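The excerpt is restricted to a subset of chains, each kept in its original location.
Just so it is clear, A and B label the chains in written order, and each chain counts residues from 1 on its own.
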Amino acid sequence: MQREAKVFRNVVIRNISRPHPDTVRSLGEAGVATVHGAQGRIGLLRPYMRPIHPTAKIAGPAVTVLSRPGDNLMINAAIEVCKKGDVLVVVTTSESTDGMFGDMLGTLCVTLGIAGLIIDAGVRDVVGLNEMNFPVWAKAVSAQGCSKVLAGSVNVPVVCAGELVRPGDVIIADPDGVCVVGKEKAREVNDVAQEKLRQEAHDRALYASGTLSIDLGGKREKLAELGVEYIEDEEDY
Amino acid sequence: MQREAKVFRNVVIRNISRPHPDTVRSLGEAGVATVHGAQGRIGLLRPYMRPIHPTAKIAGPAVTVLSRPGDNLMINAAIEVCKKGDVLVVVTTSESTDGMFGDMLGTLCVTLGIAGLIIDAGVRDVVGLNEMNFPVWAKAVSAQGCSKVLAGSVNVPVVCAGELVRPGDVIIADPDGVCVVGKEKAREVNDVAQEKLRQEAHDRALYASGTLSIDLGGKREKLAELGVEYIEDEEDY
C-alpha cells in the first residue's frame, strides 16, 4: 500500500474550469449526432451506453469519478464538488455492472441541480430515477448494491466507454448516445455544429419534397468513379 | 483494385421481381412468430435485431444493400430503386455498429413510401425516426456517422443477421423480430400461416377457458413415453 502510494495518489479536486454555459446549452440543443459529426466524428462513447429514459437529452461540464468496481464511496465525494448543471461521469478500475447509483443519490442530485449521470457500470431504482426526471446513461441495470469503503479519485482524467473525459469537458447525451467535447474546443465545435444544423435543415426540406439524396453532394459521380455498374434487371446479373 | 475487378463486380440492379402485394400484406398481418412457424421454423434473423419503436409491424419486399462498414453511399443509391412499400435491408462486409441511417434519410424514405429499414449495423436520430413513424430494426443505436465514398452493391443476395435475403424476398418484422420468406414460397407459406392463425385462435379460446395445454396435442402421452416420473411431494424426491 505504502509502496504504491509513492506513484499513485487518490485525490478529490474541488475546482475545475468549465466552458461558458451558453456554449454548453447550445451544444446540448444540437444533439449528439450533430456535435459528434461537427468535431470530425470523434468523441462518441461506445454504443453500449444507453439511456434509462427513452427521450432524455442533456449537456453539461463533466465532474469525473474513478471508483473501484462495486464501491460507490467516491460518487458520494464527487457530488459535493459538483455545481448546478454539471454531469457526473463515473468509471471503474475494472469492468463491472454493479448498480452503483440509485434513487437515494438520485434524490440528492436532483436537489442539487446536477444535470445527469453517465456511468460505465450499472444503476438501479430505474423507475424511481425516471419518476424524478434524473437522466442517466449506463452500461447496465442491476440491483447489485455497493460497498462504500474503497479509495478512488474525483476530477482526474478518466476513460469512459472508450473515450477520454477530463473534468470540465462538455458531455452531450441524448437517445443516440453520449459524446464528449474537449472544453478548450467547445466554442469552436459549437460554431461548426450550428452551421451543420442549418445545412441539415436545408437538406431535410429537400428530402421532404422528394429530392433524392443520391442527387446531392456528388454521390452519383462518386458511384461512377468507383466503377459501380447499373444493371436494369436481375436476370441480367 | 483492377485485379479484384475481374472476379467481383459492384452493381446496382434496378428492377427485381416482387411477390403479390396481397400475399405480402397477409403475411405481415400474420406476424413474425406465426410466419416463421409456418415455414418450418426457418428464416428468422438473429434476435439481436431489435425494433427502435416498441410496437412497429411491417411487411414488404426486400431491396438489399451491401455496404462497407462505416459508409452509407450505397443506401443512398438503393433508395432510388425502391418502390412504395419496399423494405430496405442493409448489411456490411465486416461487423460494424456505426450509425449508417438517421432522420435525413428517414425523411426521404417516408416521402417515398418506403415501408421500413432492417439494418445489421447501427442507426441514429432514433427520436426523430419514431416521431416520423419510420420503422427500423437494427443491431445498435449509435451516433457514429459515416463516410459516403466506398463502393458496394444494391439488390444482390446478402446475409443479414444470419439469414440469406435475396432482393424481392418478403421481410416481415414486428416486436418479436424479423423473418424472411423466399419470394417464390411466399404464397404457399401464407396459406399455412393463415391456417395456423385459425388453429391458434381456437387454442387461445381453450386456454382462456382454463383448458390445460398439457391436455392438448398428445403431450401427456409424450411425457409418459419419455419416462418422466410424477412425484407427489418434494420430500419423496
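Keep this in mind: contacts are C-beta pairs under 8 Å (C-beta built on N, C-alpha and C of every residue); 3 or more make two chains touch, one makes a residue touch a chain.
All values derive from a computational prediction rather than experimental measurement.
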Assembly check, 2 identical chains modelled here, expected copies in whole complex 6
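We adopt the following convention: only the chains that are shown with their structure count from here on.
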Rounded to the nearest 5 degrees, the rotation mapping the CA atoms of chain A onto those of chain B is 120
Here the gap between chain A and chain B, centre to centre from mean Cα coordinates and rounded to Å, is 31
In their shared complex, chain A is touched by residues of chain B numbered 5, 9-17, 73, 76-77, 79-80, 97, 99, 102-105, 107-108, 111-112, 122, 124-127, 140-145, 148-153, 155-156, 167-168
Chain A residues touching chain B in their complex are 32-33, 36-37, 41, 44, 47, 50, 55, 174-177, 179, 200, 203-204, 207-214, 217, 219, 222-223, 226-234, 236-237
